[in-house]
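Scroll down for the structure; my scribbles are underneath it.
Every protein chain of the complex appears in place save one, which is left out.
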Amino acid sequence: MALSRTSRENDPNGAAERETFLSGLLSHLMDQGRRLVSRRPAAGPAWSLAATGQPLPDLCRALLDRTGETAQVLLATEILARWGAADKRQKLDLLRALARDFGPSPERLERAIEAYQSEATPLAMHELHASAEPARQEVLRRLNLAPMGTVSLVRMREELLRHLKDEPDLRVLDADFVHLFASWFNRGFLVLRRVDWTTPASVLEKIIRYEAVHEIRGWSDLRRRLDPFDRRCFAFFHPQLADDPIIFVEVALTSEIPVAIRDLINDAPRDEAGDQINTAVFYSISNCHRGLQGISFGASLIRQVVEALKRELPSLETFVTLSPVPGFAAWLARSTATSALSAEATQALAHLDEADWFDRPEIASRLRPVLMELAARYLVVEKSPDGLPADPVARFHLGNGARLERLNFLADLSPKGVRQAHGLMVNYLYDLRELDRNYERFATAGAVAASRAVSSMVAPASRRRSGRAKAN
Amino acid sequence: MALSRTSRENDPNGAAERETFLSGLLSHLMDQGRRLVSRRPAAGPAWSLAATGQPLPDLCRALLDRTGETAQVLLATEILARWGAADKRQKLDLLRALARDFGPSPERLERAIEAYQSEATPLAMHELHASAEPARQEVLRRLNLAPMGTVSLVRMREELLRHLKDEPDLRVLDADFVHLFASWFNRGFLVLRRVDWTTPASVLEKIIRYEAVHEIRGWSDLRRRLDPFDRRCFAFFHPQLADDPIIFVEVALTSEIPVAIRDLINDAPRDEAGDQINTAVFYSISNCHRGLQGISFGASLIRQVVEALKRELPSLETFVTLSPVPGFAAWLARSTATSALSAEATQALAHLDEADWFDRPEIASRLRPVLMELAARYLVVEKSPDGLPADPVARFHLGNGARLERLNFLADLSPKGVRQAHGLMVNYLYDLRELDRNYERFATAGAVAASRAVSSMVAPASRRRSGRAKAN
Amino acid sequence: MALSRTSRENDPNGAAERETFLSGLLSHLMDQGRRLVSRRPAAGPAWSLAATGQPLPDLCRALLDRTGETAQVLLATEILARWGAADKRQKLDLLRALARDFGPSPERLERAIEAYQSEATPLAMHELHASAEPARQEVLRRLNLAPMGTVSLVRMREELLRHLKDEPDLRVLDADFVHLFASWFNRGFLVLRRVDWTTPASVLEKIIRYEAVHEIRGWSDLRRRLDPFDRRCFAFFHPQLADDPIIFVEVALTSEIPVAIRDLINDAPRDEAGDQINTAVFYSISNCHRGLQGISFGASLIRQVVEALKRELPSLETFVTLSPVPGFAAWLARSTATSALSAEATQALAHLDEADWFDRPEIASRLRPVLMELAARYLVVEKSPDGLPADPVARFHLGNGARLERLNFLADLSPKGVRQAHGLMVNYLYDLRELDRNYERFATAGAVAASRAVSSMVAPASRRRSGRAKAN
Partner (left out) sequence: MALSRTSRENDPNGAAERETFLSGLLSHLMDQGRRLVSRRPAAGPAWSLAATGQPLPDLCRALLDRTGETAQVLLATEILARWGAADKRQKLDLLRALARDFGPSPERLERAIEAYQSEATPLAMHELHASAEPARQEVLRRLNLAPMGTVSLVRMREELLRHLKDEPDLRVLDADFVHLFASWFNRGFLVLRRVDWTTPASVLEKIIRYEAVHEIRGWSDLRRRLDPFDRRCFAFFHPQLADDPIIFVEVALTSEIPVAIRDLINDAPRDEAGDQINTAVFYSISNCHRGLQGISFGASLIRQVVEALKRELPSLETFVTLSPVPGFAAWLARSTATSALSAEATQALAHLDEADWFDRPEIASRLRPVLMELAARYLVVEKSPDGLPADPVARFHLGNGARLERLNFLADLSPKGVRQAHGLMVNYLYDLRELDRNYERFATAGAVAASRAVSSMVAPASRRRSGRAKAN
């Protein structure tokens, strides 16, 4: 064996040693913030801030004028405290003011445009860029200096998102949030941690609360998902959000690609010495903060979890999801695809209106081919106006380079599963060797990577459709 | 006592508890990067990168085109490795190319200007800002994704700074570095750690290397500065720079404001039970990375150290520096201030050319009032073209809100001390109650905060000068 | 301030620094054990142990013969695994065998006695001591080398204690357990940790399970005891028992000495900014392992918790318990003390048989003086045959040097509280300034430290009793 210096990295002892100095850094980082807050009341006159009854936008203006570092931190803290206590109306007023009144300085911008137009030097372009930066970006940066500033700003954007549809003028503010969050939540600052039964309760209760796919019903249910030898959960954390996870994924280790969710989240005891484990199933991925919408973490998360699992269990061969198809039923309801179906198929579909169709084997077996083919078409062919897959979950996994591997009939018979997707679930396969290739083809040509089995279901449908097209 | 929730923050036990979950985060963060590097060779064909003989600028262009996350990380890693191995010429070529060829897209920018000029909506301003962003910022952001990317970019700017004077066209690139570094080295990500004899040797050797004010001569000397009961050293660390400190300060705990550096860094044993300690002396502050020049950490460092020391030793009353006056001798040599001196004073100054003047008490005592007054004038009155104090150390401390407290004659008789400042040193006082006020007056009116003793030395000089002015 | 070297110990930063190297030690310690276990199956032929069908006592004999370290560890592991799987009968057989057949060697002992009797040299005494050591102590020491050995031995003694009453011959084995446990669970190895909502769930579920005084009903109830700003919980942990606490205490922070348990464990929201906090109330102390009975941790725990709280909240003035009086009702039922009561008192006592006497104010007010006086007598005067206070809780707190401060009527109206003590609870006061004095007087003269209020209740009763005594 040729020993390179880096092989040391695989040494658990060595690693532990080396971590010792660093391991305290992060906590200090967080404690610094906390202490600032907690010490404030005791800091005395020199640090105090005159109680201000001014409206929030005026305070933000003042924040831009403050030059002293401490002064900025204190005013930012005050503003965020006031924001926290403000009512809906006051909050909206601030958001509007930021979007409207905290743009760039028109004079400086005019001058910069003029200079650029007289000669397009790099320096002129630089000044143009600088002078076009809206003042609200600096406001947000300074608010971020307050203790717990980042969390507060994530919540602030959450509020903003509620109004975005009704008030398109707020979009510029949202763009600034996204710009800054992308930098602050840089992948380099995200930390992957396993979440298990030894994780602090304060983190675990957030897992219960944030689980968005398959509801966790209390601590016992949580334990069933974390503690068994064949379960894993991983989350991304961020220094500024402390013990509040950003996104997490639940994983089951199995001996084959699962066909139904009940196999993964039921209570049945499992035989440890039993089946051969070779498959990791990602069966639930939950984003924790609406305010971080559009800042993508999922791809990194899955990649890093795949790598962590590979390290732990080298014999894992297959990494696959068991995913919902949240848009299928709605699409089917409004789609014209059904108009081309055979009478028999149409008849079968009519049974979907009956509450217990899935409990009646004969009906289910008639529905099966029809639903499967329609779902394949929905997932592979159907696109949003932006050219991406219509189904949001498909968009996410295909955008990560995964492959649509298999459709599973009667896979999720919970009310939600039946309502959203007539019980269908999907496996997306993460094959490390083809992720990048798939991704490139998806990103450049919109190509959906699908297994032969899925593709073959689509082909006839498309053919038929093109047949129809010809017929027209 | 009314117990607020935050009082829990002062609970060392509680704090320790809470740290447990977080304490591993940072090391994970760093290890993620390291692992990426170390695993690369083993990652196999899917992750490999075709060996590229292309010039670095072309690779940077390719980096902008890559869409897959892994692809970006690998290419960034490759570029930085190639940069590390490049010669002076190749490096300069890349820097020039970045400054010249990676600006904004002219077409998009033109369109944005046009749109803005037709109607100055917030959205138009936003697009103007976005379209004026030079492409090199995105290049730097993507390079930062590589393992050890941040360190490499700090070194890259170090290289850039060497050429800045000769090639002003590179300044736009430098501005981009500063913009990005300001965000990445955000105060919120800096961690204050005490450095002492229990600190890892790998950190300590860097302290020895980086000490910029009073050279550390090996491990025994280092120990004398770190280990005694009345010595402290604090440094800022950053997650992405691991165990490489960013800036550090050495502190001596004393019973009075020291008048000479030899009292602090000599070898004499000290009686622990002896004097009453009430003063913390910051006698050496060293920035560790030239590549971070202009990103200011010193003010935060001193504030946080003052707070940490206050917490540890509540009876500390005075926080003061013992600082060099690096520009004094050079200023004196070229200043016209001396022309107005009395004959006696001029005669005394002539002795400065003699090597051992400070060893001759009679001469020293004649020089003392002359030098002190001139130094007071240099520090309080003399300004750079930018209106800030001429002396760089004065500029730093006064800019932090400190007060020029005392001048010390024959305070540093090392060759460097005599050469730079004729042996003078200065105490700047950090009085928490007046830091912000001083800072505001300094920032807005350029006012130098000085003790009465120092001010009174300046007054006559100024008066004399204004006298002269009148006489003209 | 004269700065001694030790003042550094109060420096939270400094402390954190110093901890970094040590902080990994313990986990390594535990992991070593775990790894040994987990690796065993894979360790291959050289480490394997021939499956042995021999009875456990024979295996213990073999364990004494083994000389190789690894051989000992493997056999010890095997024995403990077999013990874990054994039935009641087999377990008892082993305990009996250890007590009966694993004594000292009679021959060696005879020789040692002879030598000692011929000349009582120190060496002869040493040999006498050594030769009288029962072989079972070495058996237990070697079993302790197995991974999780200590836990297994704690469980083994738990089993032993079940038989002790019926089989007095087992007492010598119990004495050996106590001797060894006292050394292994040396106070120096116990670690005080705060338990709160950031503690791992795996620890918290044990707190729920082990709570012995006031039952915790699930995770929400637990959170109410741990998370509010005025609640604390501290536990002792031991390296060899990992995340299994040994003993823990629950604390409420209040503004006065509480008179009833419902004030501490009810659900009512509490106003953080409200009352002045100056009192710490220890309202529940639970030993976690029956197998450690007789190895006392409570005194150390309370002392250390008092110190930790003092550090966190310097304004805490009063440290007090709110304790049950578990033996009161039983004592009252069989006591002759009641025979000397007035008719009125006797009549009042008769109401205790009615289920809801405490809900009837008129009756309660008649019972109050009678019960209080009897309880004072029970606690202050009544002794076990061993001369210690009859009440086990009183014995514990008085033995720690605490003072019996106050009796509280209608303080615990839970079924258990009414059944055991007719609803009475007691405050024991921990006054650091008098703990040692109280302890010495308690240990040497059996003196019960009691407040004037309590003492004055006892006096008349005693007088009356001595009155009766005279009359006889």
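As written, the chain order gives the labels A, B and C, with residue 1 at the start of each chain.
The definition used in the following text is that contacts are C-beta pairs under 8 Å (C-beta built on N, C-alpha and C of every residue); 3 or more make two chains touch, one makes a residue touch a chain.
Bear in mind the structure is a predicted one, so any value in this text is a computation, not a measurement.
Within the whole complex, the absent chain has one touching residue among A:Lys88, A:Arg290, A:Arg311 or A:Arg419, and that is A:Arg311. Considering C:Arg89, C:Arg334, C:Arg433 or C:Arg452, the position touching the chain not shown turns out to be C:Arg433 (whole complex).
Here one chain is not drawn; of C:Ala212, C:Ala350 or C:Ala443, the residue touching it is C:Ala443. Remark: the omitted chain is touched by one listed residue; of A:Asp176, A:Asp196 or A:Asp436 this is A:Asp196. Touching residues on chain C toward the chain that is not drawn are 4, 6-7, 9-10, 15, 18-35, 37-38, 41, 44-46, 67-71, 99-100, 103-104, 106, 109, 113, 116-117, 120, 122-123, 125-126, 128-130, 132-134, 144-145, 149-150, 169, 171-172, 175-176, 183-184, 186-193, 199-200, 203, 237, 239-240, 242-243, 299-300, 303-304, 307, 401, 432-437, 439-440, 443-444.
Not every partner is drawn; the one left out touches chain B at residues 16-17, 19-21, 23-24, 27-28, 197-202, 204, 218-219, 223, 243.
What we mean here is this: only the chains that are shown with their structure count from here on.
Here A is the chain whose Cα centre lies closest to the centre of all protein Cα atoms. In a homomeric contact, the two copies may use the same or different surfaces; for chain A and chain C, over half of the interface residue numbers are shared, pointing to the same surface. Mean C-alpha position of chain A lies 38 Å from that of chain B. In terms of their C-alpha centroids, the spacing between chain B and chain C amounts to 56 Å. Between chain A and chain C, the centres computed from C-alpha atoms are 49 Å apart. Within chain A, residues 19-21, 23-24, 28, 199-200, 243 each touch two or more of the remaining chains.
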